[in-house]
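Of the protein chains in this complex, all but one are displayed in their positions.
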């Protein structure tokens, strides 16, 4: 492991040389770190310590399965039931339900609000998350009033569970370059024989794969899950895609 | 108690639509089992079965005790299945769920009532002392089809198990510690296995083997057939659910028989391998190896 | 002889749990699962902190009073290193399933035994910590533990690390100690017959095993693992190296 | 925290915010003349006086009533006969094993085996009843709480590890030397060698049922429970029993009674660590803020403390022997404090001994 991204365990002391010191902007701590006044910064999880001198931020990179809501995350939620003025949704099994106001949809009014059945899926943003309250969701930009992509999910397709780290990689701007994830491109590209499908990735480790052909959905879903579980590199992904395409056709 | 989350509509619908095209989410054939792994522990009587993401551990133990008054000539044989929160937070300790009850009943009927273990051979002194053989089934990970996996684990554990050797002289019973005498295997009569079918569709016309947890949540009914390799049915359980055509049930049974033969072949092979592993170096050294772990 | 073995751990053995680890050392094999933070039951809900629930399940037989005791000991210790305040009203559930424990071949053991089993405590503790780490549950510190026995071999006292059940039977006194990664004494359980001086000796030995701090920890701790210089494995080093390999595997794409 | 301006009656203050209440009473002295002390008026290092009252029960073979402040425990010991043929896993101690053991732990030969018998045949059966309404949290008629189970486990294992009772005292022997006729008697179970009937053999054991009943509960249950067990055992007198080969039963003498020789006098001493700050949001280590080591904590204090320590010592011989040490739930008690704690335990031991005599 290279020394610029050292391994840290909870409670270990981070030697000061690693802590970025930026003239102006304040130090920003990401997940896996906590600040003990006055000046100690202590990891709370086991992972690689990542620092970004430019943004003057640092965090601990690690993978896990249990999603803990944090503001502005894009997630895939499942409607549990509807109350008088909001839906109760689950973000992950066995966690307290999140609330999604009936009016938090694009152009929703008392009259024209989407009616969602228990078990339906919505692509939403976490609008409020803190330890002492149940999280709140929205399917619309509070400022613009636009849904831009959020909202109920329809059409044939299926949910596939992946690790949180994998979901984060899928959500990266350029997964292939930053996250070493080319599998989706390949499936769409010539390796996959140009399959036609769409995906919606939730921070909470759920990926929705939609396509007219069930076969495609299965292939894509398996490709994702096996890439995640098998921790495949780009080459491995290519081989996997070839294999799947061969099997399923 | 915290219920397990229902799958989303979207998932439910898709599983069905896929199955109608003979597709399963993990790309298996409808009558195909997930990769099955069977391994034995260092100690006698510990079997670990992995069926895809489902994982069951069975451990057999024996102790001398007093037989039941109504059966003075029989030993005691119990199969304990307590699902712990390890399998899923939905299971609480000391709160048997329906899943648990049905599972333990099935194992009871398949292994115990079918007389797989000769309980009379466990009697030491009539009415006074007998062996109490106990199998604990620990479900470590629950991704569907607990029944088949557990049954295989239980049978494997019991066939792998050795109980301390005993001798009777002049009406005096002595039980030897493993250090004194090598333990002896149980007297085993036949090896039954469970094969569980899950049914889908309005008429239950789609039959699937080794359903995953998601599939189990969507299925409209199931039927567990227990057989041994001699083609003896030990138990059949289709406990309600959407009605299924009688003829297709018969087909299920005959397919089950072939699967059972595979299982018992696998088990025999594994047992043989394990025996080879232990034999080298003789018994005491093998014990030491055990401790070194 | 068991003292010289090195501990082994594997992660992600239970794909459906948030975190899991399988740990085997000195003849004990324990599988641990961690789920959480999840919704807590009414009765065990705390307004300001997460409830840590520990379930210990024996390999054979139903858990009895002895398991309850182990659970309460582990619970009180783990609640100290987990940042419980950051997840109010929630539950962190730790289930420890004993798979294998060394058997004493000179006695026919009974199924239910009420007396404490000291040997197993470190294994349980270690498994729990590993599972918590793999679940990414925020923690104040990690912890390492070990068991030490004081034997009287032909008149001479001597300490023995990770004693086997047979050793424990013969030992004058048996001790279990656990330290946090800040070298604080987290847990100390002893029974038998010993003096303060002897306990000091035990403390030193245990500390040597649990908190051997190596500045040059970065490079090749694999070989450091099984050095017998201090009689016993270097637990902290072990913890670090195992986590290192896990993290490296998780972040292979970096 | 209630500032000096607000004045609340102490009990209410204690109810609504126990932690600050205790902190306050520990930090500021009520009167100029005496220093700050615990809410219960004791100094931090001050223990409640312990009172013993032996043979309080007429029917038990031995009993004791122990009071420590408002914690009161009644302990009754009752012996019941267990013929060897009723022990399924009975296994007579064979000679060469005896010898082995003898070599292994020189001196106390056969001791380990004795313990083995006690454990394998469950000859000591402690049982703790908390659910007597002894305290608000223990309502009658509920299943045993974790605390009750934990306590009985601790008592059980301490009973065995200290070797307080010896298997020898509980064994009932039969020597056919003077009684030849016992020979042809079919003794199912006494798995002995051919020459078994020649030499004397054990025919039965006493099983000691040690029942502990919490009459009232105000913290520090283990110390009291253990003291009660020891006192009750010292008080125990078992009727002299022998094997009657004609009737093939064990007969007990009406008049003759033999007291157990209880080995040593182990005494438990517990304390709890009270933190000035409850673990703060930032989760900053417990190091910050003051702390007190509260000896012999009462119920209120126990609810507010996480870290606890219990040390069992025996100073009967010249040198202090520690029989058991249990420290958990915190990281504050380090090596030094525990070292020093031994001294406190010794002090306790002396008090208890004088109280017992």
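Letters A, B, C and D name the chains as they come in the text, with residue numbers starting at 1 for each one.
Everything below uses one rule, namely that a contact is a pair of C-beta atoms (placed from the backbone, for glycine too) under 8 Å apart; a residue touches a chain by one contact, two chains touch by 3 or more.
Going forward, contacts and distances are computed from a predicted model.
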Out of "Gustatory receptor", "Translation initiation factor eIF2B subunit delta", "Trafficking protein particle complex subunit" or "Ribosomal protein S5 domain 2-like protein", the chain not pictured bears the UniProt name "Ribosomal protein S5 domain 2-like protein"
Any idea which of B:73, B:126, B:168 or B:250 touches the chain not displayed?
-> B:250
Would you indicate which residue among B:73, B:101 or B:168 is in contact with the undisplayed chain?
-> B:101
From B:34, B:109 or B:270, the answer for touching the chain not displayed is B:109
Just the residue numbers, please: which parts of chain B touch the chain that's not shown?
-> 1, 3, 6, 95-102, 104-105, 108-109, 113-115, 203-204, 221, 223, 227, 231-247, 249-250, 253-254, 257
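The rule is short, and it goes like this: only the chains that are shown with their structure count from here on.
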Chain occupying the most central position, where position means C-alpha average | C
By CA centroid distance, what chain is farthest from chain D?
-> A
Whole-angstrom distance, CA centroid of chain B to CA centroid of chain C, is 30
Taking each chain's centre as its mean C-alpha position, how far apart are chain A and chain B in Å?
-> 38
Rounded Å distance, chain C centre to chain D centre (Cα mean) = 26
Residues in chain A with touches to at least two other chains are numbered 34, 93-94
Could you tell me which residues belong to chain C and also touch two or more other chains?
-> 15, 17, 35, 38-39, 83, 86, 106-108, 110, 140, 180, 182
Quick one: in the complex, what on chain D touches chain C?
-> 89, 91, 97, 104-106, 112, 116, 119-120, 146, 149-150, 152-154, 156-158, 160-162, 279-281, 283, 285, 306, 319-335, 338-339, 342
Quick one: which bits of chain D touch chain B in the complex? Just the residue numbers, please.
-> 85-86, 88-89, 91, 186-192, 194, 196
Residues of chain A touching chain B in the complex = 78, 90, 93-94, 117-121, 153, 156-159, 208, 214-215, 217-218, 221-222, 244, 247-248
